[in-house]
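Take a look at the structure below.
The complex appears here minus one protein chain, its other protein chains still in place.
Labels for the chains are A and B, by order of writing; each one numbers its residues from 1.
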Amino acid sequence: MARIRTTVDGLVYEDDVEPRMLLVQYLRERLGKTGTVIGCDTSNCGACTVHLDGLSVKSCSVLAVQANGSEVLTVEGLERDGQLHPVQQAFHDNHALQCGYCTPGMIMQSIDLLGDNPDPSEQEVREGIEGNLCRCTGYQNIVRAVQDAAQKMKPGAHASTSSSAAAPVAGGGA
Amino acid sequence: MIPASFDYVRPTTVDEAVQALVDGGEDAKIMAGGQSFIPVLRLRMGDPSLVIDLGGIPELRGVREDGDQIVVGAMTTHHEVTRDDLLARHVALIAEATKTVADFQVRHRGTLGGALAHADPAGDLAAPTLALDAELVIVGQNGERRVPAADFFEDYFTTAIGPGEILTAIRFPKYTGWGARYEKFNRVAQAWSIVAVAATVKVDSGTITDARIGLTNMAGTPVRARAVESALVGQSMSEETVRAAAQAAAEGTSPTSDADAGSDYREHLARVLTGRAVLAAAG
Partner (left out) sequence: MTTTDNPPVQEIGRDRRRKEDRRLITGRTRWTDNQAITGLLHISIVRSPFAHAEIKGIDTSAAKQVPGVVGVYTAADIGADAVQLPCAWPITKDMKSPQRPALAGSRVNFAGEGVAVVVARSAAIAKDAAELVEVDYDELEPVLDMEAALADGATLVHPELGTNENAQWVFDSGEAGSGGSAAEAIAAAEKADDQVVVRRRFRQQRLVPVFMEPRSTVVDPTGEQLTMWSATQVPHILKTMLALTLGLPEHKLRVIAPDVGGGFGGKIAVAPEEVVTLLVAQKLGKPVKWTETRSESLLTAHHGRDQIQDLAVAVTKDGQIKALDVKLLADMGAYLGLVGPGVPILGAFMFNAIYKIPAYRFDCRNVFTTKTLTDAYRGAGRPEATFGIERMMDEVAVELGMEPMELRKKNWISHEEFPFTTVSTLTYDTGNYEAATEQAMTMFDYDGLRREQQQRRQRGDVKQLGIGISTFTEMCGLAPSRVLGSLDYGAGGWETSSIRMLPTGKVECVVGTSGHGQGHETAFSQIVADKLGVGFDDVEILHGDTQSSYRGLDTYGSRSLAVGGIAIVKAAEKVVEKARPIAAHMLEASEDDLEFTAGKFSVKGTDKGVGIADVALAVFAAHDMPEGVEPDIDAHATFDPENFSYPHGTHLCAVEVDTETGFVQLYKYVCVDDVGTVINPLIVEGQVHGGLAQGIAQALFEEAAYDESGTLLSGTLVDYTLPSAADLISFDTANTTTPSTTNPLGVKGVGEAGTIASTPAVVNAVLDAVRQYGVSDIDMPTTPYRVWTAINSAKGTSGRGDEADVASPGAGLGSTASDISKGDTQGGHL
C-alpha cells in the first residue's frame, strides 16, 4: 500500500492504495467519482480522460500512486455555481451525445484542446479528439459543439487549463 | 482490466533509480510515461515484481543546448518535445515525428526516452532518432556511456540498454535550417504505422546538399535509407529526382507481412512515402 494525497475536483483526499490501482479505479471505486468511466483496456477509447495537473490524460493509463501530490479535474468538477462549463453547454446545445458513455472523456479532452487552441478549425478539432472514440454520433455534432464552445468562450478569459492553477475552474469562460 | 500486483518505488535521482533496478533484479521494470507500459500490465502481458517510476527525477526532464548538441532528457514528454523552441529550430524532425505519436492525452504522459527504450518497430520515434544520428546516454552502476543510435536498436523491443541500466538522455546533433517531414501511413488515426518515413534534408539554392532518412516498421529495428540519402545528395531539387532516388528506399530492409500489409506492399510504401517525405521536407 502507498499513501497518496490528491486534490480531486477541488477537494483534498488522502488514501492508502495498492500500487497497481489505476487512477480511474481510484476515482470510481474509492472516491465515488463514477462520472469518469472505463471503455477499454488499451488506452484507445479515451472515455476515462481527466485533467492531471492541467493536462488531459487517460486515467486508465496512470497509476493512482502517480497522482500523488497532483490535482485532478473530472467531468464532475466542471460546473461552477450550478452553471455548466461552456463545453458542457455546447455538447447539450449541439446534440453532441447520444448514449453519453464517451461524453465525459470527450468533454475533458475538448476543454484541453480549447485551452491549447482557442479557435480550432474542423480538422484541428477532429485531430484534437482523435484519442476519444464515440460509437453513436459519428463525431459530427461533437465537432460542431467544440467549435461552438470556442466561439462562446472567446469574449472571456482564455480557456486555460494547461496551468494547474486554473483547475478546477477549467475553461473559465463560464 | 487490472494489473497484477507489484511493488512500486519512485526514486528522485538517477543513482537511486539505478540502485533500485539493481536491487530489484530481473523482475524489476522501469516505467517512464507508462503509456505503453500500463496497458501491457493491464492486459497482464507483463508481470513485474517491482515498478520503478522515473517520474520523480527532475534531472531527466527538459531540453537544453550543449555546444553543438541538443540534449533531451529521457523523461521529457512528447507534449514538451512538440512545444520546444530549441528542438523546433535545430531538430525539427523529432518534433514533427512526435506530433504523430498516438493522441494528445498520450503525448501528455508519454516520453521520448520511454518510447525509444520500448523499441517497438512500429513506434514513430526510433526512425528519426536513427536518421538524426543521435547519441543515447545510458547510465548504470559503472557510470555513463553514450551509444550511437545505429548501435542502440538491436531487435524487436530490444535495445543496447543493459541490465541495471537506464536511458537518461538523447543527444541530437543540430540540423539548423534543415527541412523535416515525418510521413506516417496508417489505417486509421489511432493505428500504429504500417510504414513511416522520417526525412530531413538540407537544400541550398535548389540543390540537396545533405539528407537523412529513417524508416519505421521496415524491419525489427528502424532502418536508415542510406542509398536514398546518397542518391539525393548533390541532386537538384525536383519531383523527378526525388522520386527516382526514393526507388532505393527499400534496400536493406526486411519488413514483415501481416493482415495490414505484405512485405512487398511495405517495400512499395517505403518508396512512395520516402519520395513524399523528402519532397515535403524540402518544400
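Note that in this section contacts are C-beta pairs under 8 Å (C-beta built on N, C-alpha and C of every residue); 3 or more make two chains touch, one makes a residue touch a chain.
Keep in mind that this is a model prediction, so the values were computed, not measured.
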item	value
Sole residue of A:E71, A:E130 or A:D148 that reaches the chain not shown, by the stated touch rule	A:E130
Residue of A:C45, A:A67 or A:L114 in touch with the missing chain, whole complex considered	A:C45
Those residues of subunit B which, in the complete complex, touch the missing chain	1-2, 4-5, 43-44, 185, 187-192, 194, 259-262, 265, 268-269, 272-273
Subunit A, residues in touch with the chain not shown (by the definition above)	18, 20, 28-29, 32-42, 44-45, 47, 74-76, 78-79, 84, 88, 91-93, 95, 97-104, 107, 122, 125-127, 129-143
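Note that in this section only the chains that are shown with their structure count from here on.
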item	value
Of all residues in subunit A, those that touch subunit B in their complex	2, 18-22, 25, 41-44, 46, 49, 52, 55-58, 60-63, 65-66, 109, 112-113, 116, 127-128, 130-133
List of subunit B residues in touch with subunit A within their complex	1-8, 10, 34-35, 38-39, 41-43, 51, 53, 55, 79, 102-106, 108-109, 189-190
